[in-house]
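The structure follows.
Only one protein chain is missing from this complex, and each of the others stays in its spot.
The first chain written gets the first letter, and so on, giving A, B and C; residue counts start at 1 in each chain.
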Amino acid sequence: MASSIRVRATANGDITEVQALIQHPMDSGFVKDAKGELIPPHFIQELKFACNGKEVFVADWGPAVSKDPYVKFSFKGGKKGDDLKISWTDNKGGSDEITAKIA
Amino acid sequence: MTTTTGPHPTRRLILQGTASVVLFGLGNLAFAPARAAANDKYPEDAFKQKSEADAIKALYGKTAEPSEKVKLDAPEIAENGAVVPISVTTTLDKVTSISFFVAENPNALAASYRIPDGTMPSIANRLKMAKTTNVVAIVEADGKLFSATKEVKVTVGGCGG
Amino acid sequence: MKASISLLRGSLGAALVAFALAVPSVSAADKVDPAADAKAFQKFFFKKFPDVKHDDFVNGPYSMNEDMKRQWQEKEEFPPYEFSLDAGKEMFATPFKNGKTYADCFPNGGIGIRQNYPYFDTKEGKVVTLELALNRCREANGEAPYSYVKDEMASLTAYMAFTSRGKPMDIKIPDDPRALEAFENGKRYFYTRRGQLNFSCASCHVQSPGERIRAEILAPALGILNAMPIYRSEWSGMGTISRRFITCNSQTRAVPLEPQADEYRDVEYFLSYVANGLPISGPGARP
Partner (left out) sequence: MSAAMQRSLVLAMLLLSSLAPPARAANEADYKAAYAAAEVASKEASGMRNQWTTTVSTLAAAKKAGDGGDFDGAVAAAKEAEALAKASIVQATSEKEAWKAMEIR
């Protein structure tokens, strides 16, 4: 199954800009389905980015983050070809992880 | 970083750069464990708080003061409450954490980010908003909290059932 | 004095011209003239929104409102239809059970051809839309057809639209009375009021584009299908042209027809033809 994480990391000079889009329902637990029943909460709680083993960004997310969540940030110290590991875990114990190369 | 124009500007720059990093690193080291320990795990409690004030207290244990240095970018009228593009950037120094609150959502805290050393203090993300309300961005810089607030209008779209 | 005389003559001339124009257009209405209709349609929008760049009309509500456009550009940095696009690409490459793929059903392997759909099939004597052609391809190769309103169809059309991005819409109307009839039927559907709210497509997308219904800005009818299929935040999911028509109907409290009904195929034919020349911008992201 293709990974749920799409990432674009581009280095220009010393600054690497990272954009990530993750396929996840991010159900808040407040929404009802077609039959009128509440869809239980199911959302990513923690999303970590590490470059060459060093943690560069950590997101703590609640149910108010949009479906198929997106985040953009940038950090210093990464360069073209470095490894960027992205991993997330959700409130149901689900998780996914990929390692991308900085372009 | 001021650019010097000497014969070997880059060499001097590098020297300056490494010097300040070492200093900064050392200085940071002393604080880092204390602060990192405080918020390195998922702030379960803060996400449970209803109001924005309680959530900020649960997350940081102190109050924030509005600051011009925190630039919050959010739309006038959200095209859709389910996907509201919100971003923040700041010129403040030594930023260690950035969080977003949607005041009248069922739970005010929407997202909180830990900014390790070397990561730029600017973030864009897409949040859900239950209705027209204030979006608040909080930046923790050098142990103090600064905030920026903007009202975003949210209504149901379409011409109804 | 001279100035006012020329002014007078100018206005007289204008009146004459207007009168001349009015007379033939009355008789023209009975003879179906798609080319004239398309020209008038585009001129209407270019005059109503003089500072909107012609190609920008395909961006729907975002061509009408700066604040919305900024939100859209932010979404387009990493658009939510990315997953559907990748899924479509994968489906396109995955052969059917009989070993064939979609590429075998379409000219040029299905790449960069979306701008020619829908087309008029002279054998069948009816309009064939991209969604219909995709399902016919599946059935011809022993596969079950996809729902016209669900994600699989949206992923396929998203990928095919993506391969045509930027190409001008290029819909042909053969010199065949049935094709002219289909065009006219689509035009009639577009302007006919329906549902208890008594709206036609034109009530919203011709009379009040750029205005709001509650939070949403109405898109202009010109180029309104160029961005299809769309990821709508409202549906937090992909929407095919069929899904869009059906939901628009139910919003005016009209019972929708079955997907790919003749009326829907014809109105798609009409809307695509009058947008000839405007670029394909699908898949799109919308509120």
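Please note the rule applied: a contact is a pair of C-beta atoms (placed from the backbone, for glycine too) under 8 Å apart; a residue touches a chain by one contact, two chains touch by 3 or more.
Computed from a predicted model, the values in this text were never measured in an experiment.
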item	value
Which displayed chains the hidden chain touches across the whole complex	C
Sole residue of C:71, C:200 or C:226 that reaches the chain not shown, by the stated touch rule	C:200
Contact residue for the chain not shown (choose from C:180, C:213 or C:254)	C:254
Residues in chain C touching the chain absent from view	25, 28-29, 37, 40-41, 44, 187-188, 191-196, 198, 200, 202-203, 206-207, 250, 253-255, 257, 263
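Assume only the chains that are shown with their structure count from here on.
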item	value
Comparison of A-C and A-B by number of C-beta pairs in contact, larger one	A-B
Geometric centre distance via CA averages, chain B-chain A, whole Å	17
Residues of chain B engaged with two or more neighbouring chains	82-84, 87, 124, 126
Junction residues of chain A, two or more chains touched	67, 70, 72
Contacting residues of chain A [partner chain B, same complex]	15, 26, 28, 30, 45-46, 54-67, 69-77
Chain A - residues contacting chain C, complex	2, 6, 8, 19-21, 23, 67-68, 70, 72
Touching residues on chain C, where the partner in the complex is chain B	61, 67-68, 70-72, 74-75, 80, 197, 199, 204, 213-217, 233-234, 236, 250-253, 287
